[in-house]
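This report concerns only the one structure given below.
Every protein chain except one is present and positioned as in the full complex.
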Amino acid sequence: MREDVRPLVNKALDLVSPEKAGRRVIALENPGRKGTSACVGWLYTGLQVMKPGESASAHSHASSALRFIIEGKGAYTVVDGHKMDLAAGDFVITPNGTWHDHGVEADGATTVWQDGLDMLLVNQLDANFYAVHPDRVQKSNYPINDTVQVFGGPGLLPAGEAWSKPYSPLFKYEWGRTYETLVNAAKATDGSPYDAIMMQYVNPATGGPVMKTLGANIQLLRAGERTKAHRHTGSVVYTCAKGSGYSIIAGKRYDWSKSDIFVVPSWAMHEHANASEREDAVLFSFSDVPSMVALGLYREEALADGGGHQKLPH
Amino acid sequence: MREDVRPLVNKALDLVSPEKAGRRVIALENPGRKGTSACVGWLYTGLQVMKPGESASAHSHASSALRFIIEGKGAYTVVDGHKMDLAAGDFVITPNGTWHDHGVEADGATTVWQDGLDMLLVNQLDANFYAVHPDRVQKSNYPINDTVQVFGGPGLLPAGEAWSKPYSPLFKYEWGRTYETLVNAAKATDGSPYDAIMMQYVNPATGGPVMKTLGANIQLLRAGERTKAHRHTGSVVYTCAKGSGYSIIAGKRYDWSKSDIFVVPSWAMHEHANASEREDAVLFSFSDVPSMVALGLYREEALADGGGHQKLPH
Amino acid sequence: MREDVRPLVNKALDLVSPEKAGRRVIALENPGRKGTSACVGWLYTGLQVMKPGESASAHSHASSALRFIIEGKGAYTVVDGHKMDLAAGDFVITPNGTWHDHGVEADGATTVWQDGLDMLLVNQLDANFYAVHPDRVQKSNYPINDTVQVFGGPGLLPAGEAWSKPYSPLFKYEWGRTYETLVNAAKATDGSPYDAIMMQYVNPATGGPVMKTLGANIQLLRAGERTKAHRHTGSVVYTCAKGSGYSIIAGKRYDWSKSDIFVVPSWAMHEHANASEREDAVLFSFSDVPSMVALGLYREEALADGGGHQKLPH
Partner (left out) sequence: MREDVRPLVNKALDLVSPEKAGRRVIALENPGRKGTSACVGWLYTGLQVMKPGESASAHSHASSALRFIIEGKGAYTVVDGHKMDLAAGDFVITPNGTWHDHGVEADGATTVWQDGLDMLLVNQLDANFYAVHPDRVQKSNYPINDTVQVFGGPGLLPAGEAWSKPYSPLFKYEWGRTYETLVNAAKATDGSPYDAIMMQYVNPATGGPVMKTLGANIQLLRAGERTKAHRHTGSVVYTCAKGSGYSIIAGKRYDWSKSDIFVVPSWAMHEHANASEREDAVLFSFSDVPSMVALGLYREEALADGGGHQKLPH
């Protein structure tokens, strides 16, 4: 096992490359910031394709990562010895300092997932570390999906010694119960004027974000629902998980449907709409908002004019 | 609405009486501390029977209360305008300062629930307040069970403004998902040597106890399972929710089966056993352990001798 | 060294007695609650006289204690091996679980101090523990008054590992700088309408109270100053440290001058006045307000009528 600080130059590439072994990665680049690997702000996102039987070798780093499963079958992630199987719509984290490896079982199907990382910021802060696990693939020391079984009860946590690590012990958030929660909440509450029915994925031991630097949300727009515009510090990457619609971002309309990815830069005014009058739409998103809050830099503001809606050019 | 401090003498009785309207209450008294209304330490517990169509009038107090439903149909509690229906095994809280009223719908069945309160301690601290709601029955301003729909998702919380009141926004913990969580966790983890598979009911916004003064746990003993002995500060009231077994408390054996109630005093050595080799057993419990932790007085200790088991007299 | 839980009956007496060795103690008893050792609420306070060369043997307990020095010379307290010399007006804590012993040096003068303890509450909660130190007098492992030198800088704390114990690392608060702070603050701020220039003795590592169960304040009433009335939960014991004046408590006037002790029960309306037009007056006080806050039971209220002043009977 080796572990050291990477030099500043090309650190991002150094970090990315071990992740790419045996995988096809498309990093989503911001046309306005070519060469930085940043898709918005300092956020990295990429689409990865993995075929049955392929896997990435076990490693850890100080940057935090998350994954949202787009499609596939038989994928898995192992985090600190906890193995989780992954299906479309599942959200999984590999926090700062945890050992992790990924793959697709031999009897699975080609899987596509979206990665999100804070590595560009962590590199900029000269605070990244990288280590290779002594084994190519971690041994799984626990029953599969044990973290979901133990930490996934509603309003329940294991009694006794409290979880004190700075990230969620749940690791995986399954699509089934997540979508069910959105649908139930949509019946019970009006939600937010700016975000409709939006749930934050949280660390159940604290109620706070899943990791210190990156957070993630899932939101449902009811059939025909249109939100009002607001803006806030922090950069956001959205992925459409269900349905279709459009967002107006900084005065420009962007249409989206399932598996489309779009971004909202820090302080850009934005509002969302479900284009269907019959089906609900669901947006997954991740952001560096937890970093903004931790540094005392979070700020938000509603659009005062135009009934809360941005004007589009003719 | 009136609101004032009660005189110290008979404050407990003052407080209890408004709760008794239209109900049959049996307070469980500690034979060693007659006349105090305390069943163990400063904890009050009582069994209440309510018939279809009966209800208790809306009020609030600075003491915190909780309820565990023993049996019945059509019961409900309203907390600060949020109405919840209650079935056997459900756990519900009515925290310090919240308006609450209870009843059984006219088409329900006679319901028995167990109350737990910290009022004896709060009275002793000269810190109780009592107020009567202007309406006999609170208007329900939200869809029924809305708090469960909004705050009951696994690892999910509404995004936006965080819940900041000093108690759980979930209010109700339903038996179905609670028992399912215990069964799942029993497959995924060994649990605690002293408490088997024990989950704490938590405030999902903090991961802490449901209220500042009172906490509650639910624990599953697998078929044939027997725990080791330990002791801790804080008094505990147990109710058997499923199955049967026995506990050895301060060197004496107490057998229990469904709906039995027993107590473990502060610092008494205790261990539990499931008497069945086929069925799991479930114990609900509530305690003042959160008060002990808040005051820096929590302490625990395992039994070192006898292989971790207490000796019983011949 | 022995350490165990005392039986509930007479636990207070058990606890008090080891403290009395070689000392003369007068416990201040509430005439309305004889036999309880409580002077107000669950607070214990006593005056202790110690002659030169006398000392109390080293011990620890789960209850928390504090001392305010009334008069004398050459007194000292040792807390977990940190020895502090004590002069009139100094405030010192001996927190839950710390080893402590006290005495007066052979070349000192007869010393009177006031003790404050939470032991009655801790006993009521069945959470007290008592242990005798293997040595009659603790060895002092640090330079005298080291905690004041290290933790007593204004807005400064030792860098590196943060202090994490649940009480103040400062242990001693010296009269000189405390009074100087009051005098300076009186020039710079109006203070509180209810408490004039009141400072809380804090744990500098958190800004919170010095201990989890007990807190202490020091307040200055400027020449001729009279506060408005308010009330709050929590019981308070006051000692006049300088000057003279009077307090109106629950509608009755109590005059006080240097070294007088008086109490304000929970939720009793109270206001203070400096009787002198030339000299400032200073009141030391300790209370269980931190316990009220920790348990979510703190509440306060200003007197709305009579211009904020209570009416006295003719």
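For clarity, chains are labelled A, B and C in written order, and residue numbers in each chain start from 1.
Criterion: a contact is a pair of C-beta atoms (placed from the backbone, for glycine too) under 8 Å apart; a residue touches a chain by one contact, two chains touch by 3 or more.
These numbers come from a predicted model, not from an experiment.
Here is the thing to keep in mind: the chain we left out touches A, C in the whole complex. Among C:26, C:156, C:250 or C:302, only C:156 touches the chain left out of the display. On the side of chain A, the interface with the absent chain consists of residues 5, 41-42, 62, 64, 96, 122, 124-127, 129, 166-167, 211-213, 233-235, 265-267, 288, 291-292, 294-297, 299, using the contact rule stated above. Where chain C meets the omitted chain, the residues involved are 142-143, 145-146, 148-160, 162-163, 168, 170, 173-174, 177-178, 180-181, 184-185, 187-189, 191-192, 195, 198-207, 217-219.
Everything that follows uses one rule, which is that only the chains that are shown with their structure count from here on.
Closest to the protein's overall CA centre, chain by chain, comes B.
Seen as a C-alpha superposition, chain A sits on chain C after a turn of 180°, to the nearest 5. Over half of the residue numbers found at the chain B and chain C interface occur in both copies, marking it as a same-residue contact. The set of chain B residues touching two or more other chains is empty.
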